[in-house]
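Scroll down for the structure; my scribbles are underneath it.
Only one protein chain is missing from this complex, and each of the others stays in its spot.
Chain IDs A, B and C follow the sequence of writing; residue 1 opens each chain.
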Amino acid sequence: MNQISQENILVGEIANGLPLTIPVYRIKGDGTGPHVFIQANMHGAEVQGNAVIYQLLKQLKHLDLRADFTLVPYANPIGCNQKSGEFTLGRFDPITGTNWNRMYYDTTHLVDEFAAQHIHSSHDVVIKEFRQTIINTLDDKLSGPAYQLTTGQRIAYNLQRLAHHADIVLDLHTGPISSKHLYCPTYAKNSASYFNIEHVLLIDNGFAGALDEASFCPWWDLSHAFAKQGREFDVAVEAFTVELGSQEKIDLAAAKEDALSILSYLTYKETFNNGQYRPVTMTRYACHLDDYIAYYAPMGGMVEYLAPLGSHIKAGDPIANILRMERYLSETPLHTLTYDHDAIAILHFASASVNQGTELYKFFTNYTEL
Amino acid sequence: MNQISQENILVGEIANGLPLTIPVYRIKGDGTGPHVFIQANMHGAEVQGNAVIYQLLKQLKHLDLRADFTLVPYANPIGCNQKSGEFTLGRFDPITGTNWNRMYYDTTHLVDEFAAQHIHSSHDVVIKEFRQTIINTLDDKLSGPAYQLTTGQRIAYNLQRLAHHADIVLDLHTGPISSKHLYCPTYAKNSASYFNIEHVLLIDNGFAGALDEASFCPWWDLSHAFAKQGREFDVAVEAFTVELGSQEKIDLAAAKEDALSILSYLTYKETFNNGQYRPVTMTRYACHLDDYIAYYAPMGGMVEYLAPLGSHIKAGDPIANILRMERYLSETPLHTLTYDHDAIAILHFASASVNQGTELYKFFTNYTEL
Amino acid sequence: MNQISQENILVGEIANGLPLTIPVYRIKGDGTGPHVFIQANMHGAEVQGNAVIYQLLKQLKHLDLRADFTLVPYANPIGCNQKSGEFTLGRFDPITGTNWNRMYYDTTHLVDEFAAQHIHSSHDVVIKEFRQTIINTLDDKLSGPAYQLTTGQRIAYNLQRLAHHADIVLDLHTGPISSKHLYCPTYAKNSASYFNIEHVLLIDNGFAGALDEASFCPWWDLSHAFAKQGREFDVAVEAFTVELGSQEKIDLAAAKEDALSILSYLTYKETFNNGQYRPVTMTRYACHLDDYIAYYAPMGGMVEYLAPLGSHIKAGDPIANILRMERYLSETPLHTLTYDHDAIAILHFASASVNQGTELYKFFTNYTEL
Partner (left out) sequence: MNQISQENILVGEIANGLPLTIPVYRIKGDGTGPHVFIQANMHGAEVQGNAVIYQLLKQLKHLDLRADFTLVPYANPIGCNQKSGEFTLGRFDPITGTNWNRMYYDTTHLVDEFAAQHIHSSHDVVIKEFRQTIINTLDDKLSGPAYQLTTGQRIAYNLQRLAHHADIVLDLHTGPISSKHLYCPTYAKNSASYFNIEHVLLIDNGFAGALDEASFCPWWDLSHAFAKQGREFDVAVEAFTVELGSQEKIDLAAAKEDALSILSYLTYKETFNNGQYRPVTMTRYACHLDDYIAYYAPMGGMVEYLAPLGSHIKAGDPIANILRMERYLSETPLHTLTYDHDAIAILHFASASVNQGTELYKFFTNYTEL
């Protein structure tokens, strides 16, 4: 049985001086495979990823590992403990409003100089040196003057530092009420078919603060920078945001399914010897991020959600009823909403009460089979 | 078709001077039946009662009414608009923490003097005069110095004033994640069989601030006060808190079922001529409030809820798994919780993340068939 | 120099499994004086008491102590870390709305049986045995089935357990924006003159959940119970809630003044040999709790507070302006509020925006010189 080790990394302190720590679990492979980093629960209410890590650990203990694994549940010790009423208010820093998954550090400015210096370095040297360059930069930020880092950056940079050691990065999230979907960089489109996830969002190169982007953007830029110099250099890191379903829910059986999905992808990436995990046969749909459309509530009211998540709806199908009891006599109390495009309903808002302008649904449009 | 009228009552003002109003709908009967008052959504996230009122109005329009009806959706204009993250934070005043359903006014101090004065008054005079005495007292509070009323009292007293005009009071709530249940004063136990609700909580006489109590306690006390003087005088008002299911959910089909359940009870109470609504055949279970047990999380962690709501569990059955990934190596990461009594699981907490001591479940124990 | 020892008591666990601990500092005296318990910051935003404990420790280190001291800063590890926007939302449990200082355990039900058994016991035996009886009861609650305790009870009972070992209990709070004031049980009125606090609230015997009440009520009841049996038995414990000023503020110089005020009282209580701390000469005003009047905002709007805190206002004096810009043309935009009694303004609301019915001020009325 493989040995699991634990360390707790210190990522901050709260007002009464108590340390904020994150548990980090590691399992070592035989050194021949890629390094894998998986974290969960950066958004406080999105807890199911912890259960997936639990199920992954159960499997990984018994596998013949080529890869080293780093697994991080409870990635955000503030977010997962921030309650407001019964629910976990863990999507953004309660003080500043900043989304916890928009605070990673952009290292793409390192690319041009590095590419210029390493145009003739071997593939392995490039990988090793560029990784080290990135990590050094993060170390500098973390060891610089303490007054220069926000609470969220301190958490994010510490995690990102661990992630940059890896060749494969999975950030486990969930939607509010959601079907499973996968954020996949376009260069890694082939890998998407190995996850048991029907809905795949294809994203371009561009850093907006998330961990997947922080992980792949510098390598994607490096690939481009070398290409400009005439050298073909594949993007060396694969990073995905895996949206597991709905928030505020632990389901151990579903977590096992999600663990098998991830193990199928990891088998494909040869992180095990004799890996037996195979993808489930299913039709997978791909949608470009530009075609992933938010539908905001066109009026305030109480919502009955009608579009089954994961379902293909036709333009004009009813997607929700809005009940408005305030002016029962002077206007119709029940409004049926439609969307004017064919679409797949991926997720909807978590509450039945919405202001005008609350994000009600997100839809795949112009999607194709993967 | 019966005429519905609307008025908007003013119950407060918010910081930017905007008025807080509540819509009140009325339908008049032929004057031979009891007056019925139904309100919904005093707790902000408990929205389904609004849909039930929508379905009730649809039916009431076409019935041959003996009773006058007053229906109040959106009873709490602060609570139902108070968001914190995606969810509605509407259980308590966000400034003070006071539960919105604990702010009604206790009028039981009026009983003794009234009973002494009216020992020889006719049944009808007692009803009319006591009702008026109560309403006058509330009017005095509402028209007294403005600086003496809290925000919540102003909302509650205005609603209570309307409720005291009625012989039948239904306050529509929901649990967090919940099966249907009914709070029923013991003297009205027979009435409970006319609702299509399997689980009935029997409550004694005692005012703790809720609308049902505010409605029946003075009449119950009056019944006792007359009894002490040797006069038998039945409790003249029936009031129930109807728990419709789960919060943060609008389901129009379920709302129709709940409307039919209420109409069955109202048929029994002869509020219609030729009322056709009959209760559904089902086994109903009664539990005294003292035997309604809160089960608090014995440890912090992420919860997988296992007990199906409404289900009868045996002492020792697993009711939840608590996943704890913080000390995966040094303690067992998965704890199965049990409860040491036979019980019916009525509701559970709305979130999968709990602190030690968070209310995880509420259980009927020592229950009997109704 | 006296030795300070520290232990951290475990009072709960949060969702990610991290323990909630509270630091407890102890200094031992020569065993001849009363035991003193002082805690701070049960309400999360009321931080100044921590600074007072800091200043007390500085002094206590160098005194010739008769008493044992137990000092507990950061009494509420959830409350003092609960942020919502910039401010600390620490007055109530964010999940349930329950005021953190209303969760202590009522042990007064122990009195009657104890008094019957100990009518002939010596004074010292009564004290020792009754204390032990109370503490045993709390220990039973704390060691009973884990599912029976709420998050707040677990914190409160652990602190209360420590407090019951003491003869003198000080619970350090602050108002929102506030002048200093002292909650003092009527039997301990003489002691109030030894604090350097101008405003004293006299409270009767009655348990409503706070630590001061939890500390003195059983002893006060015991005194009454013995009195009924013809035995005079002074209330053996003194407990005060000390309101230090305004929340969200650390001021080390003011904290030193407050420490000297407490040391003056403790000198009077003979907790030191050769105690040199004397009360400051000032006029102290006493007001019975029934005459401590909340003034709720008679309209919604933006408030300019006019009554200086601690000041004596005359009936009809302006106490606040309410600016209402919503209907500038159709009504007067500026309203001046008055109060129709002579009063001392003790505290006001922390924000300039109020709903109709928000508690604007609290006033001493019918006050006398102490």
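One rule holds for everything that comes next: a residue touches a chain if its C-beta (ideal position, glycine included) is under 8 Å from a C-beta of that chain, and two chains touch if they have at least 3 such contacts.
These figures come from a predicted structure and were not determined experimentally.
Peer 1: Using the definition of touch stated at the top, determine which of A:Y54, A:F92 or A:Y105 touches the missing chain.
Peer 2: Going through A:Y54, A:F92 or A:Y105 one by one, A:F92 is the residue touching the chain not shown.
Peer 1: Out of B:N16, B:N190 or B:N273, which residue would touch the omitted chain in the full complex?
Peer 2: The missing chain is touched by B:N16.
Peer 1: Tell me which stretches of chain B touch the chain missing from the display.
Peer 2: These residues of chain B touch the chain that is not shown: 14-18, 21, 74, 77, 80-86, 88, 94-95.
Peer 1: What does the interface between chain A and the hidden chain look like in terms of residue numbers?
Peer 2: 12-18, 20, 78, 84, 91-93, 95-99, 145-154, 295-302, 324-327, 337, 339-340, 353-360
Peer 1: Please give every residue of chain C in contact with the chain that is not shown.
Peer 2: Here the touching residues of chain C are 4-6, 23, 25, 44-45, 47, 50-51, 53-54, 57, 73-74, 80-81, 83-91, 176, 248-252, 302-304, 321, 323, 325-330, 333-334, 349-353, 355.
Going forward, only the chains that are shown with their structure count from here on.
Peer 1: Rounded to a whole Å, what is the gap between the Cα centroids of chain A and chain B?
Peer 2: 42
Peer 1: Hey, how far is the Cα centre of chain A from the one of chain C, in Å?
Peer 2: Spacing between the chain centres: roughly 47 Å.
Peer 1: How many angstrom lie between the centres of chain B and chain C, each centre taken as the mean Cα position?
Peer 2: 35
Peer 1: Quick check on chain B: which residues sit in contact with 2+ other chains?
Peer 2: Residues 84, 91, 302, 325-327, 353, 355 of chain B touch two or more partner chains.
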